[in-house]
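Have a look at this one before I ask anything.
Only one protein chain is missing from this complex, and each of the others stays in its spot.
Let's look at chain A:
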Amino acid sequence: MKIMRIFAVVLAALMLASCASGPKIQYGDATSVETTTLGFGSTDLQSIAAKLVDDLVTFPPIVQMTSSRRPVVFVDKIKNKTTEHIDTESITDTIQTKLLQSGKFRFVDMTAVRAVQEQMKFQMDSGMVDPSKAAAFGKQTGAEFMLYGNMSSIVKRNSGAQDVYYKFTLKLVNLESGIMEWAGEKEIRKTGEKSFMSL
């Protein structure tokens, strides 16, 4: 009978293996440190944005330049040169928002330009908008500076540990003169080690 018991236990174990308990959902602090995996996460995004914005707005020549006016900036795409699919647009969005809120810069949003163009074309050509009240072409302000950069990573891994190093570089260039007015860098290192035992 011992045999039957062993067999029953094996079968039961095989069948139960597919069962799992339901999900547990809760709200958390959006700025709390997140270490679910080694991959790029919210904490990295936040620390990059905070560091670079801080660097930019406290850089003496920039402080001087922005003391009397708010230059117009255009944000180019950040090149992703890592081994992960990172939404670099969301990093630049955060940086842009923080810079805007600092009250020192203004931005042109290239993604919205096409929609704006269509709207203005409609106002001009459709005949449905009073011409005296339509927004006129040629009145938009051109950007004076461009923000661009890239993000790269070095990943090392062996059987016991993993190490990821990220480097995020951001540059501010004067579109007219081509002179680089400012550059900032943020480095992040994360390591993960195998634990000996888990469930």
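What we mean here is this: a contact is a pair of C-beta atoms (placed from the backbone, for glycine too) under 8 Å apart; a residue touches a chain by one contact, two chains touch by 3 or more; residues count from 1.
The definition used in the following text is that contacts and distances are computed from a predicted model.
Its record in UniProt calls the unshown chain "Lipoprotein", which is the match among "Flagellar hook-associated protein 1", "Lipoprotein", "YciI family protein" or "Sugar ABC transporter permease".
Only one residue in the set A:Ser67, A:Thr141, A:Ser159 or A:Ser177 touches the chain that does not appear here, and it is A:Ser159. Which of A:His85, A:Arg114 or A:Lys133 touches the hidden chain is settled by the complete complex: it is A:His85. Summarising the interface, chain A meets the missing chain with residues 1-4, 6-7, 10-11, 13-15, 17-18, 37-38, 79-85, 155, 157-159, 162, 192, 194-199.
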